[in-house]
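Removed: one protein chain of the complex. Kept in place: all other protein chains.
Chains: A and B, in written order; residue numbering restarts at 1 for each.
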Amino acid sequence: MTSLIIVSVLAVAVLYLGLFKYKTALLPVSVTGLLAAAAMAAMDWDLEKMYFSEMMLFDNYAVAFSILLILTTLLIFGLSRNYFEKISNNVAEYYALMLFALAGGVVMVSFHNLAMLFIGIEILSISLYVLAGIRRKDPASNEASLKYFLMGAFATGFLLFGTALIYGATGSFNLAAIASSGAFESALFRAGVLLMMVGLSFKVSVAPFHTWTPDVYEGSPGLIAMFMATVVKTAGFAAFLRLFLMAFAEASAFWAITVAILCILTLFAGNITAVFQDRFKRLLAWSSVSHAGYLLLAILAVGFSASSAVLVYTIAYSLASVAAFGIMILVSRARGNDHLDSFNGLARTNPFLAFTLTLAVCSLAGIPLTAGFFGKFYVFKVALAQGYTWLVVLAVINAMIGIYYYFKVIIAMYMKENANAVAIQLNPGFRLVLSIVVFLIFLFGIFPGLIANIL
Amino acid sequence: MLTQSLFYFLSFLAIFSALAVIIAKNPVHSVLYLILTFFAITGHYILLNAQFLAIVNMIVYAGAIMVLFLFVLMLLNLNAETEPQKPAYIKIAGVVSGGLLLLVLVGALKTVDVSGAGGTTATDMGLVENLGMVLFNEFLLPFELASVLLLTAMVGAVLIGRREA
Partner (left out) sequence: MSHFLIVGAALFSIGLYTVFSRKNAILVLIGIEFMLNAAILNLVAFGRYDRIDNEGQVFAIFAIVLAAATVAVALAIIINVYKQYKTIDPDKIKDMKY
């Protein structure tokens, strides 16, 4: 709770800094504030506190995901030096909007009432509609903003209608009251669960509701796309799982088959389309769709092992995405575009970047010794424990397709030459963040126990 | 009964004008029919003992939101009759999906057990006083966060809408 207050107040403080033109203070203040917020979140560990007549429950699940969201934002801020300045002169507002979005994300992982879920999702979404369109002179950015908005608002309609039906069936918005209402057989409740599932699927880009993802990721500025792929996706899945775990778990026999179908569709749609992409940002966008599929596997296995698996997976995925998107930003800035050919010869000019990107895509593909391997391992494990063997087999096939397209970029970097490539200059922020990411991917890849037993 | 016939009249008005919104070729007409729909929904709220909400709906939707819509439509000069139309197959797909959803929802809603729930007959529950008690006790936190939501929307709208310096 304190961390949520700090993040919200920090956003307002950043707005004031912008008003009084302290542009150099923006980044240090935001970083300090986020560190304080993460520390305060950690203080809530094991307290299991309810706030404001059961509106929020800061259990360990909420604390772990809040810290993950805050630290990921911190990494993204580390890359943001001199980034927004190039886009516009209203820098403070962008930091403030990202912090507001983060506040929404914290609400989404700690809600204990559908009202909080709804408001959290909307704070997050509204900030992102704007952030996607911050390159106001760039048509692609405007397009991304409009598409994201139309799809997001459409999803909100489903979410709200589903909430209304569940309220009608159970007489409450409180998760515990819904879980103990015993109305799982009623058609009203089932329709509500399905509508909420559709709404949330839009938000986390699960097929067949994923069509906006590539356009929005490609049109948005790289750093915002990174924010969408990491913080937004993590918050979305944490909320998805929390809702289904705490409120709808008893009715799992009814919705499990739907989730399984969505899972297969998402895996195949994401992975097969990603194979045909020749631009790295779109490739990452489609791969983020496919990662949503793997995460759905964990939702099938309701139970506390599922939250642990989702936590490991999202940590690994967020770290790797920060590195991949970060290097994509550097390369497309230096070479004009993010086409896969632009990565040719990167190993010769920038060995460190090439190594980091290799590690990141290995982690995304799930190669052993990286964090991503254990992400997939735990997700498959919980799905197997629930008896979804056929689903895991399909997921493993997809993971292999994934290796194929992830390795295309590695081949470009190491095997292909680019005669007139020059070394890309790194600023200290990038160097620091990428080093931290490399260290953490290795650390969690070798000692997965550090994060696997948190929840 | 008066309330019953009032309900049927309002429902007819709401659905008729909603259909008119989507049939009208001119966007400005659509928005005007939309205002009619919102008035009908406001009437429903009064029938449901939600007096405060009825007023809020009237002010926010019919007042603020619709005026904003009309402003933008006129600003962009989209009142031309030459509204582009989507191909027929998409429209048919829209009808089919909308119709199926309606069928499912009506099926689900049919089963609502009205008698067992024991609806309140208190007519004052939708007044400001009673709503305020709930809003500032149980829903205090969402209320505060709604302010964050509004601030976000305000910053965003100004940021995107204003002239680039």
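One rule holds for everything that comes next: a residue touches a chain if its C-beta (ideal position, glycine included) is under 8 Å from a C-beta of that chain, and two chains touch if they have at least 3 such contacts.
This structure is a prediction, so every number in the text was calculated from the model and none was measured.
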item	value
Hidden-chain contact residue, picked from the options A:Ala164, A:Ala334 or A:Ile403	A:Ala164
Chain not shown, touching residues in subunit A	114-115, 118-119, 122, 126, 129-130, 133, 136, 139-140, 142-143, 145-147, 149-150, 153-154, 156-158, 160-161, 163-165, 167-168, 171-173, 214-215, 218-219, 273
Residue numbers in subunit B that touch the chain omitted from display	7, 11, 14-15, 18-19, 21-22, 27, 30-31, 34, 37-38, 41, 44-45, 48-50, 52-53, 56-57, 60-61, 64-65, 68-69, 72-73, 75-76, 78, 83-86, 90-91, 93-95, 97-99, 101-102, 105-106, 109-110, 112, 114, 117-120, 125-126, 130-131, 134-135, 138-139, 142, 146, 149-150, 152-154, 156-158, 160-161
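Quick note on the criterion: only the chains that are shown with their structure count from here on.
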item	value
Distance between chain centroids, defined by C-alpha means - subunit A, subunit B (Å)	32
List of subunit A residues in touch with subunit B within their complex	8, 11-12, 15, 51-53, 55-56, 88-90, 93, 96-97, 100, 103-104, 107, 113, 115-116, 119-120, 122-123, 126-127, 129-130, 133-134, 136-137, 145, 165, 168, 171, 186-188, 190-191
Sites on subunit B touched by subunit A in the complex	104-105, 107-109, 111-112, 117, 137-142, 145-146, 148-149, 151-153, 155-157, 159-160, 164-165
